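We show some of the complex, not the whole, and keep each chain where it was.
Each chain gets a letter, A, B and C, in the order it is written, and its residues are counted from 1.
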């Protein structure tokens, strides 16, 4: 096979595993979908088009099971002793076999995920070009599409103090170069978004940090990314992924509200959106639904890295999210706004380190896919029944229907005119029940 | 004594306690200052003028020691069976005796702190007028000044679902009225700031919450506050106090960065500043120094509610902050920016529920005052030695001194021009030590 | 009506609310059970006998909606201006009407919940006697039974530094007296357990705490409780409720494992069991399932205070638990051990402060009851399918089936003999997949 050629379905890695099919809720087949029926219409749209699911390249194909306390555990035939060209090619073949067998429409990658180890920035640049050609061929052969690409600005030791926010201009310039290359590769591959995750854009201690310099550089270079996107005609969205800390003590992309503030400061709030991850929401003290609702309200909702942490440990465990109720609560914030546009649900999740078999990759994704589908069905039921929306509308009706509400929102209103009105009419209102438990019951009633 | 008259130093409540004096670090007198010597010059300014300390009215004079599990424990002669006019007057006399004996220049209050219980908004409005006259008389008599006033929009049951963000326009109108009245009272009293703390501006569940409506109303009414401030000629700053949650599940004023985003959205980022509280920083996952550094960098630094929580329990314990190192780390972020302008250090702190004696109020404040003074001396030493600032400057010097840095910050620079330059020069930089431990040692070296 | 007489169903408080009935999963009636069908057989036992549900007296009948930032919000006709005898009697009538309309078999109380305010310990003692007679009459009239009673050793200011662990012997003696009285009242009422929750048994600061004295006193007095239980012939279990902190900074009953250690230290591990609360599990860094599994494994499983917190805020919110998956995960740890013996599921949960209507009490309990029933059905399905248990058995089979496993567990085995055997046989085993995701999928498959 010549260097540029790819192999598809020839000598499969996942032997004995057939494409995953929908078999309905009563199926006991652990490798079937019980809820994900991609062509089923939900709220007027195919399930597949609602969820736009993607497999991530890094956790599933690049991670060998190591953690901070121990070496890799996983049985992955494509993990050669080192990540040379042959290993990278084998990995890519396995990845597209996996995507295809799962039957999901998208994948996502970092530049270093799809390339062999590169000793220098020049090598990485060249290796990415070669990898992009191969990815294009695989996409063509399998129909799998690219949800988003991203540059890894955190693994190379040079990025220990950040990429775009590094104190050293040389390092920042390398970061810029990687982004330029990866944005162009993403464009070439028809990627529907380009993501920046501030892997180390933050600080470990304020004692050695010039906050103004770092934030200004971050804004400046982000503006350049947006400018370049337009220049090359990239149609996708530019996304930032909130995460409050880890690996850094503090990260500038703390949460959606913080990012919105930052974007406004640099006039980018119409150009950049967020890629929300439930586990990162947890780390920043928010629910998944809160982050979605906030991004929707601020007009910066982009895409979702679906996963979860657990609430007992304070780091990013990136587990497969099987919490149907929690996802449902997020979906009823998302769907009424029109749902995902160019975004999708990317499984930024990894099997536990003890789940060392190849099969475990399938179990994990099948469970994750089904939890999303089940949540979609549940959220659709809530929305179709409409009782929560109706309650909410009635609760705020005074702002549209009462004279006082209208006056308070009218053009001439002032602190004084409202206060005077309150005094003149002797306003002395009492509290009205918020009915939280009744509403929570309605959610449970619709849970599939 | 006629209704409008006040008493000063006549029949003192804190019998046997003399005005607190500075006696130096070697003093063993538990009711003397060991570090706070108000006229001592530090970095070219009197200690008193650096720290601008204030006693808060609520924790120290209104709280009776109750908590969610039990009734009041404290021995406070001004706590009559109910908070009627006589009780409120006795409380005010005790408060000014306390302020005076501590020798601190400022105090802070909520409208309901300084008034008797009011059955209606009308009564509150009238009671506040009377109280303001009395406060003015006490200020005149004692020389104690008002750091800030604020309206309590959270204790009355009507505010269960928020004040300015209440679903019911009638409740919001009452909130507006209280703010108008209290802002005017603050102005009358020469207050140097006016604070809004979103006591219940947030939500308990998204299921009954219209986020857009609440945020828009919040922005709208806040704009009216700013407008009214200018109209009445109030010279002080309008401040918002960040707090992520408690009592609400989520509060809109989550942290400084969130507030800055919100302010920009409504064009208020030049008009409104933040009142930072260490315990609230803790609840939002930040260090005290982080919140100060962020507010300074974003240009919204206002004032400080000095206190602390503990790191084991997740609610707002509002303890007196004796952590000199932690305060020092915040001060070295604050002082180089010019320090507090109209702001101050308000002791928004309460004695533990078990500290039930009158004396405990003095012990607590004396310890808190001294911790601030000691931190000021420590921070001044760090700043005067200048080693941390020098290290930091050198770390970022490439942005001003290297050709690459200058090019990256120059007008014509683009993603492409920087990436091309990195490629053309074969940039392949490595990491440089951030020297965190060495810098942390320098802090400890300067701790008094 | 003479003092000792009670009223039942005469002038109901919850007007217009009929007894709650089972209507099946398809019902849209918000005041019907959709899963709780008390006579339905599950794993060979009636649902009611599995779950043994109880309503708590305090949150539902004594709390007026106050929180640390504001006054009561709730509309409760039995809350007179003060809790005098008439108010206490009205409250009791309402409580039994509520229990009966819900159709749950049990309730739980603190001594101060069922009595009017008592100015002295003597009054409390007398008031409790009267209240117990009335409770007995209500139990007789309605068929509702007592799951457990407990003495409130935290609300009276005298208990600010603890009850049984108070530094002052006089306070500890008062605590002993209250326990004695309440244990005897519980016995009189046929209570199936007696609970001690260390409301303030802990410390706020080590600086004023003699840990040895407090722990030894705690053990000593707990032994006396056990002794007295046997003396008076009380047949129920003595339970301790773990909670790591709040209101105290640290509480001695931190979690189940800590309590087990404490019980062993005083030779009480056969005599005392635990009353586990999910929200307290959360506060101590554990999952609900963990606390159940630990208590079962240590042989101290007693009863459950069913509720939940949220994972964003760090205090005890005592919300109604609608997380069916989370409860199911706990039930599959509990049921195989034989389930609840004398214990039950007590709704130690309160409506949100904004849920101020009488109806909200019903919505909340109906939702909570149904979540438990749905979790029971889900857990039963997992247990009946048996796949998880089978996987687990196979994973540990080596300890019973292999020569090595048997040798390691045999009587003569030593560090040396095992190490020598490992060396002699050149043992060099590798890891086997733990299949976490596959098992998690099995749970989701059984969720109703």
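One rule holds in what follows: a contact is a pair of C-beta atoms (placed from the backbone, for glycine too) under 8 Å apart; a residue touches a chain by one contact, two chains touch by 3 or more.
Since the structure is predicted, the reported quantities are computational estimates derived from the model, not experimental observations.
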Homo-oligomer size of the whole complex, from 3 visible chains
4
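One rule holds in what follows: only the chains that are shown with their structure count from here on.
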Look at both sides of the chain A and chain C contact and report whether the same residue positions are involved, with over half shared, or different ones.
same
Could you grab the centroid distance between chain A and chain C? Build each centroid from C-alpha atoms only and quote it in angstrom.
39
Measure off the straight-line distance from the CA centroid of chain A to the CA centroid of chain B, and report it in whole Å.
36
Multi-partner residues of chain A (each touching 2 or more other chains)
285-286, 431-432, 434-436, 440, 442-443
Interfacial residue positions of chain C with respect to chain A in the complex
28, 30, 34, 73, 282, 285-287, 310-312, 320, 322-325, 351-352, 354-357, 359-360, 363-364, 366-367, 370-371, 374, 431-438, 440-445, 447
Touch list for chain C against partner chain B, complex:
65, 67-73, 154-157, 159-161, 199-200, 204-205, 245-247, 249-250, 283, 310, 312-315, 352-354, 356
Quick check on the complex: what are the chain B residues that touch chain A?
120-122, 125, 157-161, 167-174, 176-177, 179-181, 183, 204-213, 215, 217, 220-221, 224-225, 227-228, 231, 244-245, 250, 254-255, 257-258, 260-262, 264-265, 283-286, 289-290, 293-294, 297-298, 329, 333, 388, 391-392, 395-396, 398-399, 402, 404-405, 408-409, 413-416, 418-419, 421-423, 426-432, 434-436, 439-440, 442-443
